[in-house]
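Following: one structure in structure tokens, then a few remarks.
Complex shown without one protein chain; remaining protein chains in place.
Chain naming follows the written order as A and B, and within any one chain the residues start at number 1.
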Amino acid sequence: MELLTLLIVLLLSLGAGLLVQWLPMRHQPIATYPQRAPFLGGGTPDSHAWSRYHVRYYPMTLLLIAFEMEMMFMYPWAVVFVEKGMMAVMEMGMFLAILSVGIVYAWREGVFKWQ
Amino acid sequence: MAVNWLRKLASHKRAPVFPVLGKQGDKALRYLALSPEIELVDSPRHASVLLIAGEVPADRLEPLRRVHDQLPDPFTTLWFRNEPWPHLENVDRIDDLTDLPAALTKAHRELMTGQRDSGCRILSDRPPNPWKGEGDFGQGGEGMMGGVPYGRPMAMNMQDDISDGLTLDSLTFRLGPFFMAFPPGMAAEVTLQGDLVQSWETQLEPYPQRLDAVFFNARKHPVPIAEIELARARHHLQRLYHALHLAGLEALSLSSLRLAYGLSTSSTLDGLRRRLVRSGFFHLAAVGGGVLNTEQARQFGGPAARAAGLADDLRSHDAGYRRLGFSPVCQDGGGVSARWKQILDEVEQSLMLARQAERDEVYTNDVDCIETPRGPWDEQPPEDASAILDEVLPGLEWGDALATIASLDIAAVADGGGGTQSPGESRAVPGGSGNVVK
């Protein structure tokens, strides 16, 4: 039942967002080409903006994926933590320590420079 | 009917204005920044009134037409100290700075309530390249990535990245004269790969700046040091306003501007400086990079050179200043944060000199060479320095590049009489919150 409520909330807010955008725009004429040019302070671009953009933080995303996998483990771990006691602390501590070595390595390799 | 009620409510909004700066336009910009009825916006899409402040030279008219057409309907224009284009109907020309906020508010209100029609488009409704029906699928493209799909080519300019050697697409574009982070009038052709600047070529130099009249008078006859030092401090504080506004410290930028407007020998920089340091401007904001080496710093002159460690200041040759015990302040480093620390130190030094000079009634001695806030004025006034940007900016990330431009006083000093406004006008403060300097 709650998931149904959630779905309705999602659909309703999405619909409201789209409706507010669409309703006033129904009868508006399409903008002229000069209006549609990208704003560059009066300048002109050479090409479309879509390109093979040089994403400088790509190595950071690899580090992120490692941590994401750990996060997936931590969700059920949090629920059974108090039951398991000290053993749970130590296990997760080891996991975190190993991944922290990854962060230090990435930092020394300059992964966070120029993103 | 509902639309009428909506528009009536919309007319109560603060007028959203996109300022296009012509010559001497930045005075209007600073005046409006302190005005409560006006909201200055960064993009023409967010505005309903286009303010053309000051005379726009002929080589910047085509970008002006482009920006004019980029405002969405309904929009209108207002011309400040500039003659409106003849084919525009129902647009006003304002010459008095104090009338400007009211005129802008009136323009917005009339536009909303329907008394004034929306402006018409100037440029013809044609795509940058004809594409309809051409090419392999009717969208203008040829082959995999060629042709002009939807009117423009795809980005294919492949050069090795200057920082890590990857070969991805570079985006080349001209960033025009009316970009808010640039000095007024400057245009550059930039090549970016990602958000790193690969190459920078200044195409239009910023408008020469008109310094305060006292600097021109100082080249003819001795002037009171108090007056010239206050003018210097005011110039630096106005530049600080632009940099803080860019960095997102809105409240501090307005404090700096108010301090500049109400500057007198009893003003103090301590409060502003303390708040600036505490906000983390020197550590968090984009203040890394932008380092000038010694040769570039020497070529630049002025506070930028002193921030790089060169203790050159024409004021140290002046007997009047020597009487006050003047010695140039320097930083080492030559980067953006060093330059801002230098500016703050120079403002404090100027205020101190002004206080002393007013008490002792000291005048300047030399009339041949004076130190302007932009740099030394020996035989020639300080020149435009946009060529240095072409060397310094490549390799910097976008935010760092713009912060570097904001920290350098690039524009040349206009050789000529001091300003076109009446003497009382530069002291006018909107909202009536400043003191008037004698």
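Just so it is clear, contacts are C-beta pairs under 8 Å (C-beta built on N, C-alpha and C of every residue); 3 or more make two chains touch, one makes a residue touch a chain.
The criterion applied here is as follows: contacts and distances are computed from a predicted model.
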Original post:
Quick one: the chain not pictured, UniProt calls it what, "NADH:ubiquinone oxidoreductase subunit 1 (Chain H)", "Phosphoenolpyruvate-protein phosphotransferase", "Extracellular solute-binding protein" or "HPr family phosphocarrier protein"?
Top reply: "NADH:ubiquinone oxidoreductase subunit 1 (Chain H)"
**OP:** Over the full complex, note down every shown chain the hidden chain is touching.
**Re:** A, B
Original post:
Among the options B:212, B:313 or B:397, which residue touches the chain absent from this view?
Top reply: B:397
Original post:
Which listed residue (B:247, B:304 or B:330) would be found touching the missing chain in the intact complex?
Top reply: B:247
Subject >> Contact set of chain A toward the excluded chain (per top definition) >> reply: 1-6, 8-10, 12-18, 20-25, 28, 30-31, 33, 35-41, 45, 48-50, 53, 55-57, 60-61, 63-64, 67-68, 71, 74-75, 77-83, 85-86, 88-89, 92-93, 96, 100, 103, 106-107, 112-115
**OP:** Spell out, residue by residue, where the missing chain touches chain B.
**Re:** 3, 6-7, 9-14, 16, 34-37, 41-43, 45-46, 48, 72-74, 112, 127-128, 149-152, 171, 173, 179-181, 192, 194-195, 244-251, 254-255, 258, 279-281, 284-288, 397-400, 402-403, 430-431
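The rule is simple: only the chains that are shown with their structure count from here on.
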Original post:
What whole-Å value do you get for the distance between chain A and chain B if each is reduced to the mean of its CA atoms?
Top reply: 35
Original post:
Which chain B residues qualify as touching chain A in the complex?
Top reply: 43-45, 60, 63-67, 69-73, 121-128, 149-157, 161, 163-164, 166, 168-180, 182, 187, 193-196, 397
Original post:
If you look only at chain A, which of its residues touch chain B in the complex?
Top reply: 28, 31-35, 37, 39-56, 114-115
